[in-house]
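Here the complex is missing a single protein chain, while all its other protein chains stay put.
Let's turn to chain A:
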Amino acid sequence: MYYNYAPNIITQRILQLSGKNLLTRNNFVLNNISKKVQLILPRTFATSIESNTEIPAKKHAPTKEVNFTLTQDDIKFFTSILPANGLIIDNEDDLMPYNIDWMRKYRGKSRLVVKPKDTQQVSQILKYCNDNKLAVVPQGGNTGLVGGGVPVFDEIIINTNNLNQIRSFDPISGVLTCDAGCILEVLDRYLAERCYMMPLDLGAKGSCHIGGNVATNAGGLRLLRYGSLHGSILGLEAILPDGTILDNLSTLRKDNTGTLGIITGVSISTPRRPRAVNVAVLGINSFQNVQKAFMTSKDELSEILSAFEFWDMNALNLLKTHNIQGTKFPLEDHYPFYVLVEISGSNKSHDDEKLHNFLENLLTNEIVTNGVVAQDDTQIARFWSLREGIPEACSKAGAVYKYDISVPVPVLYQMVKDVRIRLQSAGVLGEDKLVSDVIGYGHIGDGNLHLNIVANTYDPKVTNLIEPYVYEWTEQHNGSISAEHGLGFMKAEYLGYTKSPSMISLMKQIKQSIDPNGIMNPYKFLPTR
């Protein structure tokens, strides 16, 4: 186990620098000295599956000529180190799921997917690609929202599906060591049998890989309780573009898109699974009161509070329209805001008492109007499915513009209102219009808003109305344009909204020193200019 070795100081230092530069949730940019420097390039990439990925800008082409064909030698090499089921070559249908993201927003034209099953294979593949200047894109569960895990052109896809072994688990310390391609939910189930749990939980848990979670420092539903995922990572094993295996890193953060290397193994400190969990869904009349409820929960539930999520009435309406499972909704009347409070602890009667006092307080002080409390685990799962069903309901409605920003909580919901007004006055918002709805939901606990603009299709007119407006708005309110989704391809050109030129320049230097050939996930994360 590599987590208890002293990390290589120099490597750690370099990577620490890169890690600290990255946009993390709750990392409000308060000391941005000069913000208005970055020029924004027009969004020229693919906006739908039909229009496909057109060359965004040939002037910063990948290291190999665009639309290169893999040589026989290349294919011979890959088939020599990988078994037949470890790679997909030139089969349009088989390649499709790897070339397109789950929102069907970004699509590349890769001809080759490789699925290494151990660290050595990843190292061999990367070394070969680096020597031959073949661009690659690391891909995990392909659940990303910003196009970071799919090729832009025909980069070789290095998929971590087969890196799926749990290496060890220590039931005393709770330290789990596993391959990067392990699915989050699989790990959580494995731990559940041993009375432990993963310190993070998110809607995509059934597909997303732990390697991707770590690379993007995924936030999710438990951040409030267990903190940023980085804090729980004890060690990483990662491969640099030249094939070097680094196996004792503790602070490496591959930024959000694997632009420095590929994570192959992770060592995580996992918390004990709480024995008692309670969930309530509350109906609240104003965002002001949502904040009051949150303050009260921190005060009265303190150490047992494990999640505080909110969504608005528009989100609920969308859920009702696309009610896939025919679920019964907990609150029959409509409220402008809904909050899901989860508490978890070790002693149910202690927790019950706290929760009931807290809820009674909220009700008597008229902070909440109504609410329901789950009586069993089935109801707990049902309440959570409401919150977790929102992104899915959005995607059922058509095209979704997803923004993920962190701003100070008091102005959090103002963003949703302002975007609504903007789209309304431009005449594109409403039934039978381009945009059917603008909804807001997210993690109140850490000032993270998910702004989803639900449209019939990705339309340039709508895009131009939203961007860069949303980013400018965020900048004005000292927020971060990417709270937890990362920058990927979607927001790479907008990094300047939250990072100063000197920061970006330093990040580019780090990228240059680790990946001089620029083969690692090109066009992502860092702005091209």
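Here is the rule we go by: a residue touches a chain if its C-beta (ideal position, glycine included) is under 8 Å from a C-beta of that chain, and two chains touch if they have at least 3 such contacts; residues count from 1.
Throughout what follows, contacts and distances are computed from a predicted model.
Chain not shown in the complex: UniProt lists it as "Probable electron transfer flavoprotein subunit beta", one of "Probable electron transfer flavoprotein subunit beta", "tRNA (Guanine-N(7)-)-methyltransferase subunit WDR4", "Cyclin-H" or "GPI-anchor transamidase". Residue in contact with the omitted chain (choice from A:A276, A:M313, A:A426 or A:L506): A:A276.
In the complete complex, the residue from A:P116, A:G212, A:G243 or A:G371 that touches the missing chain is A:G371.
Of the candidate positions A:L359, A:V400, A:I439 or A:M490, contact with the unshown chain belongs to A:L359.
In the complete complex, the residue from A:T79, A:Q120, A:S286 or A:Q379 that touches the missing chain is A:Q379. Considering the complete assembly, chain A touches the hidden chain via residues 275-276, 280, 282, 328, 330-331, 348, 352, 356, 359-360, 363, 368, 370-379, 381.
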